[in-house]
Structure formats: C-alpha cells, structure tokens
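Complex shown without one protein chain; remaining protein chains in place.
A and B label the chains in the order they appear, each numbered from 1.
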Amino acid sequence: MNSKKNTGTFYLNPYLGGVFLGLVLMMTFYFTGRGLGASGAAKSTVVAAVNAVSHEHAEKSHYYGKFVTDDQHPMNTWLVFEVVGVLAGAFLSGLFFNRLKLKVEHSPKITSRRRLIFAVSGGILFGIGSQLAKGCTSGAALSGMAVLSLAGFITMMAIFGTAFIFAWVFKKNWI
Amino acid sequence: MDRRYTILAILLIIAASGLLFLPDRSKPKEINPQELLAAIDDPARFISTDQVTERIIGADPALQLIDVRSPEEFRKFAMQGAINIPIDSLLIPQFKDVLTQAGKDKVFYSSSDLAADEAWQICRRTSVPRIYVMKGGLNEWFNTIMKCSEPNATAPSQDIDLYHFRLAARQYFTGGSQLNSGQREGNSGASDKKAEEVKVVKKETKTGGGC
Partner (left out) sequence: MVGPLIPMGVIPQAWDNVFAVLLGMGFGFTLEASGFSSSRKIIGTFFGYDFVVLKVFFTAAITAMLGLLYMSYTGLVEFSMLYIQPTYVTSAIVGGIVMGIGFSMGGYCPGTSFCAVAIGKLDALVFTIGMLVGILIFSESFPVFEKMYNSSFLGPKLVTDSLGISKGLFAFLLVFAAVGMFWGATWVEHKVKKVEY
C-alpha cells in the first residue's frame, strides 16, 4: 500500500469514502441546518466582482440584486467559507497521498488544447445550469437527497441522465 | 472481498428497514383534547377592549399586543405597541421567541375576534402560556373607545364613569387637542401612532441559494 501511496494512485475504498462523505454531510446538517455546496461560492465570487466593478449595476440587476446587501460584503457567505475549507482539505489530501502536481489531465488521444477548450465550455454550461437549477451536484443533488428534497432528486436524475447520454457523444475526449 | 461487501449490504438494508417500523417523526408536544376543549369553553381568555385600553394607557410592560391580520392591514392601522404576526405565520420559528417570552401577556387581536381566537387555539395547542384574545377585536375597540357615545343622564354611575374613561382614552389615542370638544361623533381619524414594526432578532435559519 505504501508504494501505491507514493505513486499517487492510492484512493480510498469508494464505499468508505462515501460513508465518510455522508457523515460529513450529516454533521453539516446537524450543526448548521443546511447542506454542503459549491457553486454558490462561485456565484458569490461573481457577485462580488460585479459589485466591485459597478455597485450600481449590481444593485439594479434583478439577479445580483438578490445577493447584494448594504450591510454585508457579498463574499461573506457561508458557502465561501466552506469552499475555502474544501480547497484546504483537498490540498491536504493531495499532499498526503502524493498527488500534488501541475498538469492537464487528458486522454492520450486528444491534445491538451482540446481538453482545455472542452473544460472551459463545460464550465460555462455548468455555471449557467447551476444558477438555473439553484444548485449543483453537491448543493442540490447530494444535499437535497439527504433530506429527501424533491428538487434534489429531480436535479440528480437530470444531471446524471443527460451526462450519461452526452458522455457517449464526447467519448473520444475521454477514452 | 465479495463476501465482505455482501455482509455490508445486508447490514445497510437492515438499518434501512428499521426505519420502516418507526413512526415518521416524534410528534410535537400537544395538550390533550379534553384540556383543550375545557380551555376553549373558558371565557377567561377574553380581555375586553376597555381593559386593553387601560393597560395601553398605563404603559403596562407586561402587555404584548399581537396583530394577527395581514401585513397590509397592519400597515394601514395597528394598535399602539402591537406587533404583526399574520395568522399563517404563527408557527414560524422566528416568532417563537415573541410568543414564548416569559412575563408577558400576549393579547391577540384581529378585525373581529374570530381570527384572533383561532390564533389563540393554535398557540394553546402548542402550550404557549399567558395568551389572551381581545374581545370583539378592532371593530369593537373602535365602537367602544373611538366612537363612545354619552350614556343617558339616568344611566347608572358605572356607565358614566366608563364613558369618561373611554372619552379620556379617545383623547389619548387621537392626541390631546380635543380636550373639551365633547362628544363629537365623527371618527376623528384613526390615530396613526406608529405601531412598532415587528423586530424579531433574525436568526438565520434558512439559507438562500443552496449550492
């Protein structure tokens, strides 16, 4: 196992990882009453950036207007702190299992450039979709399923169903 | 390897099937129906408009008026010192502090006393202490206090005293200008003494945006 660890290919048993993740999620609900999330922090970042460029524009906009208040900085939200934790936790895990490395991961059949173009377009779509569905795989689907929310199940099925179909469309990018 | 997973899967299913035999949720504490019925029959929950008025004027610190009408109606007119908890929001956690504050008599009122009585019953069932209903509601309050009419000269002296009290109260609510204006019947404009907007310390229970 030690040699595996050093090559950076050691991963937790998926079921064990799942139980850990489930316990973290349960504790999150127990302590704070809400689930885990990720895209909300990205939204806060965008709101903060727009707010810094033009406060007036942010306040007038129907969408940013919901998240801009006078008494609080837009970055001062729970999810931003949580994502700081996510980055730190993932870094520690990468350090621990020897996976810290700057690289572009892609299938040997495609170039880095193609991978990056697809990554950025995927990111744009995910950004739009997560705002529309009011949550991403972690916030809406995972946390939603844990509290039996209808939205969580709908979002989960829509994401994985579509991704399953489209993964075959983009098969060449992956295997 | 496979055997271990099979055992784990069986354990998981056993854990899940446990939920099948448990009730959905432990029920919130409720008083039993007999007690509730007895309490509903008991007229002691009603406070007359005169009593309420007296306590408002006396600036009774133990009085907490609760307006159960809609926020729009509340904004148009509300009694002095009242806070607005619309009847459909009574059980929202953020109002729990207001409803359960110790040492205060919570007096519900609405336009008549129907909605207020309903609010009283809801709160009684969840065992909120020291709650009352203003008899007759705002309409009665207007009729008795704001439009009080002079009794016959032959009326018993209690009635005359009551009339004087109501007259004084009316002047209190409409501002002291009409000290000697006698019994002008006209509704001298509902006093728009600013009722305190409800200021509950907002506990952040719900988060926006989700993910």
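By definition in this document, a residue touches a chain if its C-beta (ideal position, glycine included) is under 8 Å from a C-beta of that chain, and two chains touch if they have at least 3 such contacts.
Only a predicted model underlies this, so the values are computations on that prediction, with no experimental measurement involved.
Against the chain not displayed here, subunit A makes contact via residues 11-12, 14-15, 17-39, 42-43, 45-47, 50, 61-64, 78-79, 81-94, 96-97, 99-107, 115-116, 118-171, 173-175.
The chain not shown here touches subunit B at positions 5, 9, 12-13, 15-26, 93, 203-207, 210-211.
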